[in-house]
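Only one protein chain is missing; all other protein chains are in place.
Right after this comes chain A.
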Amino acid sequence: MMVDLSRKSQSFLENLRLYLISSGKEEKEIHSIVEELEDHLIEAEARGKTVDHIVGDSPKEYMKQLSNEMNTNTSSLFKVIMIILFGALSFSILTNAGKDELSYSLLEMIGTVAVSLVLILSIGSVFKYMAAANLSKRKEYALYYLMGMLPIVLFVGLIYLNRLIETPIFTFGRYGTMIAVIVTLGFLIGLSFWSKTWVVLIMLALLVLPDYLLTFIDVQPSTEVVLSSSITFGGIAIYLLLTHRMTKQQSN
């Protein structure tokens, strides 16, 4: 992004990008229209016009107009939902399988899927709302806070509900657990090839493997917790840094 663009224009462009992404538009189209508008704004500001002059009275209305003329990429939206949904499920299967035999109650299974879907939908619509509404910083942080709380509240709620209401429990047994793990891993590898991103596998490996491997090494439980979480977060940090570098190189 050019430095000589006013802050108001920059934040308009960022909000537009966010709005279009959460509306599920094609990545290439989003990039292209944002770049074109950036070019326009730079030239307009150099001649003393403001972003209001370009966008009109209602940025929200303008974003909607643009969005209406763009193709919605349902398959990429579907991809994101699948990745999050099955990522959450696989995480649960792999972490539990590392400790013991798998067993889930009916409520847990349905609840996890339902909670994940509610989370995806609500986070998507909150982002879209925030991009267009032009909120104050305080309200924005309040919304981020609520969004951060939502998964915790929903999952903790599910755990309590699971204790209160008895539903049939499915136990996988030793071989069942092994099969579930193999199916999950196979599924994840397939998903990674299909979506052409290895992020789910790498994140899962970083979350699950340290815990699992450390059970073989004779260390004190407290050391184990520290070791495993520092490997996990250190690994994630390194991974994010590397991908950031790679995308930067690609765009140059």
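Here is the rule we use: a residue touches a chain if its C-beta (ideal position, glycine included) is under 8 Å from a C-beta of that chain, and two chains touch if they have at least 3 such contacts; residues count from 1.
What we mean here is this: contacts and distances are computed from a predicted model.
Only one of "ABC transporter permease", "PadR family transcriptional regulator", "Adenosylmethionine-8-amino-7-oxononanoate aminotransferase" or "NADH-quinone oxidoreductase subunit H" fits the UniProt record of the hidden chain, and that name is "PadR family transcriptional regulator".
When the whole complex is considered, the residue among A:27, A:43 or A:166 that touches the unshown chain is A:43.
Only one of A:68, A:136, A:220 or A:249 touches the chain withheld from this view, namely A:68. Checked against the hidden chain, the listed residues A:8, A:28 or A:53 yield one contact partner: A:53.
Contacts to the hidden chain, counted on chain A, fall at residues 2, 32-33, 35-40, 42-44, 49, 52-56, 62, 65-66, 68-70.
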